[in-house]
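Below you'll find the structure I mean.
The complex appears here without one of its protein chains, the remainder shown in place.
When the chains are written out, they are named A, B and C in that same order, and each has its own residue count from 1.
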Amino acid sequence: MMTINLIILPVLLQFSLAILLLFFWRRIFTQKIISIAGSILSIVVSASLFSAVYDGEILTMQAGNWGPPFGITFVADTFSATMVLLASISAAAVTVFSSVTIKRARMKFGYFPSFHFLVMGLNGAFLTGDIFNLYVWFEVIIISSFVFITLGGKKVQIEGAVKYFTLNFLASMIFLTAIAVLYGLAGSLNMADLAGKIKTIQNQGLVQVTAILFLVGFGIKSAMFPLYFWLPDSYHTPQAAISSIFAGLLTKVGIYALLRVFSLIFIPDAFMKSLIVILAAMTLISGGLGAVVQTNMRKMFSYLIVCHIGYMIGGLGMFTVAALSGAVFYLIHDIIIKTNLFLVGGLVYKISGELNMKRMGGIYANYPLLSLLIAVPLFSLIGVPPLSGFWPKINLFSESFTTANYFLLGSFIFGSIITLSVLARFWSEAFWKKWEHPVRKPHIRYYDQMPQSERAMLIIPILFLSFISLYMGLGAENIFRLSNQIASELIDTSAYINAVLGSVTTNVTP
Amino acid sequence: MKHLTFRTAASFLLPLLLLFSVFILLRGHYLPGGGFVGGIIASIAFVLHAFAFGLGQTRKLLRIRPMGLMPVGLALAVFAAVLPLFQGLPLLTGLWLSKPIPVIGLVGNALLFDLGVYIVVLGVALTIIFSISEAV
Amino acid sequence: MEIILAVIVGLLYASGIYLMLRRSLVKLVVGLVLLGNGVNLLIFLLGGLVRGKPPLIPDTATYLGQVYADPVPQALILTAIVISFGLQSFAIVLIKRTYVVVNTDDMDQIHSTEEDDDY
Partner (left out) sequence: MLLAVLSGFIVASFVPFLGKLLRGKWSFLLTALPLCLFLYFLNFIPQVSANKAALISYEWVPSMGINFNFLVDGLSLLFALMITGIGTLVFLYTSAYMKGDRYLDRFYGYLCIFMGAMLGMVLSDNIFTLFIFWELTSISSFFLIGYNNENSDSRKSALVSLAITGLGGFFLLGAFALIGNISGTYSINEMIGSADALKGNGLYPVIIAFLFIGAFSKSAQYPLHFWLPGAMKAPTPVSTYLHSATMVKAGIYLLARFTPVLGNVPAWNNTLMIFGGFTMFYAAFHSIFKRDLKEVLAYSTISALGMLVFLIGLGTPDALLAATVFIIVHALYKASLFLITGIIDHETGTRDLAKLSGLRKVMMPVAVAGALAMLSNSGIPPSFGFVGKDLIYASTLGSELGAALVTGVAVITNILLLYSSILAGIRPFAGPLPDAYKTVHLPDWRMWVPPLLLGVGSLLLGVFPGLIEGGIVGPALLSIDPTAPAFHLQLWHGFNVVLALSAATIGGGLLLYLLFKPSVGQPAWVAGLSASSPKNIAGYLSRKFRELAHLWTSLSQNGYLRIYVLVIISFLTVLLAYKSFTEVKFYVELSKVSPLTSAEMVVMFILAAAVIYVVYTPSRLAAVAAMGVIGYCICLIFVFYSAPDLAMTQFAIDTLTVILFVLVLYRLPKYIHYSNWLIRIRDGVISLFFGTLITILGLEVLNEPTSKETTHFFAENSYALAKGKNVVNVILVDFRGVDTMIEITVLTIAAMGVFALLKLQLNKYDQEL
């Protein structure tokens, strides 16, 4: 019986952490310790969940002991367990990083509790098997991200927040509309149950219309073309630690939802496939074009997020096992790498005090080992083989040939080249260039003014995540096996459906 | 607003409304009501009091900051939710005392849960309204 | 009735979107509220309309009779309303904060995509 509750443990752990932190509202030091210790514990918990499902077993838990489809089901299959594990890894890194970089004033206003609420929301969204429950988890995620994005807001931050808020709210409303229609059509909310019921509906046209609503709702959250505009306008405004958790996980939960819903409930038909493929290609191109023109480091990174979303969406659009496997691999890679990228951005800011790369320089000369460390995520992101970003591209490239999506292939190549060129330019400007006339700003606490212990708190998370990226690249075999398994579970959902619906139990309330 | 009759009314209304909110909370399992509406009514009671006597007075009366109510309520709700876990049952499985308690009826963790909702809603509503009124 | 309610729902959606397209931040938030209401009503409508039969089990019975309003959409709407309230109150305060920081509720004053990193 214990294994069953193991499913919900990652959620409960974050929840309890957040509540505990609320009790220590103003005690920053205690909060830091609880938060870091809790995050490390959560890696352990999610790792054990992951190891429980890694061999292909699917765990389910019926909340309230109400058999499906009546209660809310939590499901841990390989996909969701992987996502939970990645979320806790990223979150732990960001916790450590933020313990030094987030200003005390912000910490006094609920930074850490919101953080754990956010991670709890992510875990919940990954684990739930109920579509309305997914909506509710999404709301936890967005409301805590609203708190983050406005925390201590200056002008730019508020401007970003207004756009972020409005469009995410709009996305939620579209998502909710979609749920309303779906419930009206099928009378169920359990995703596995819906998978069966949706096929029996007479008017399949309405099902397709509902699918469009889901596509757009999740598409806004996952920053798909032409729905992504909120992202580059807002992600660069909050603190580095916050942006990195946004970058690493928030858009990815949208991707997760897309992959889940469009493999389980709405199997894409020809129209949907080509629609998604075109959107993916446009996402790559449009995001790439955006990245080219930026000189602000974090804005450039934001556009890269958009650009790379195209790889994952493209994999979904082709909808073959190999393509999905590529998409999932990319997703796994991207969560770690994007978190790390924004942490690196934070570190670079701490070193140079600048956000605009024209005004940076000299990092390579002054911090050679640090530069080497930073090079790992940058090169992984570019997809320099054999680092992690390279592997999924094999699948994606070759599947775009087999499915004859040449336009998509072209945009894959385009996206890769843009990433290469903008990051090489970033490297050249910030790291190689001699730093002319460095200006010290009085209100910034620079890296070289920090004591050794605080520097370590900046470096350790980056080191940790870089190490994971390296592992993903050099030990790609393991990741491939994982992503292949996930992809085949996405294509053949019978195991998932059986695991959820097969375990119908009568209520055994004492 | 600080009119005498209003003040008197408010000081009477506060306990009455609070009692009513608890009533709404308890009957929620059988008739319209429940923790959410109960919490809102309770917060309206305090807001009325604040309008009549000023925020400072209400804060004094409350003793704890409304912010402090939220973790308490959440903790209660989570406690009610995880209680079945210790018996090896899934989250939120209903557990009931075997005998009904007079007035309230059957007591189970669902009630505890609803109480948590009540407290959270009270805390949230008061936090929001108080901080806005202070900021204005 | 269903038809009229459906029209009302559509009207709420339309007005919500229209207000979101205006320049005033206040109107934007009012639009969000209307949109939220529209969605709630849509859930309600699609759950089926039943007059005068609330999903309350009578004192004398142990289960609901033959005709009753579907309780599931009601529960969903309740959750949705509460969540929207959280978001809306946040949005309302955001208006205030925006006004404090930017000194306007005119959306066209806050469209700088460039970051001023000279603070």
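Here, a contact is a pair of C-beta atoms (placed from the backbone, for glycine too) under 8 Å apart; a residue touches a chain by one contact, two chains touch by 3 or more.
All values derive from a computational prediction rather than experimental measurement.
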Interface partners of the hidden chain - shown chains only, full complex considered: A, B, C
Selected residue (touches chain absent from view) among B:P15, B:P32 or B:G88: B:P32
Those residues of subunit A which, in the complete complex, touch the missing chain: 15, 22, 63-64, 66, 69-72, 101, 103-106, 108-110, 113-114, 117, 120-121, 124, 132-133, 136-137, 139-140, 143-144, 146-147, 150-154, 162-163, 166-167, 170, 174, 177, 181, 184-189, 197, 201-206, 208-209, 212-213, 215-216, 220, 226-227, 229-230, 232-233, 238-240, 275, 286, 289-290, 292-293, 346, 349, 355, 364-365, 368-369, 372, 379, 384-386, 390-391, 393-395, 397-398, 401-402, 409, 413, 416-417, 420-421, 424-425, 428, 431-434, 443-445, 476-477, 480-481, 484, 507, 509
Interface with the undisplayed chain - residues on subunit C: 1-15, 17-24, 26-28, 30, 33-34, 37-38, 40-42, 44-46, 48-59, 61-64, 68-72, 74-75, 77-79, 81-90, 92-97, 99, 104-108, 111-113, 119
On subunit B, residues whose C-beta touches the chain left out of the figure: 28-37, 40-41, 44, 67, 70-71, 73-74, 77-78, 81, 91-92, 94, 96, 106, 108, 110, 113-114, 116-117, 120-121, 123-125, 127-129, 131-136
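Basically, only the chains that are shown with their structure count from here on.
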Subunit B-subunit C separation of Cα centroids, rounded to whole Å: 24
Rounded Å distance between subunit A and subunit C, as computed from the means of their C-alpha atoms: 27
Of all residues in subunit A, those that touch subunit B in their complex: 1-2, 4-5, 8, 12, 15-16, 19, 22-23, 25, 61-65, 74, 508-510
Subunit B partner contacts - residues on subunit C that touch it in the complex: 54, 56, 78, 82, 86, 89, 93, 96
Footprint of subunit C on subunit A - complex, ascending: 132, 136, 139, 142-143, 146, 150, 153-156, 158-159, 161-162, 165-166, 169-170, 172-173, 176-177, 179-181, 183-184, 189, 232-233, 236-237, 296, 298-299, 354-356, 443
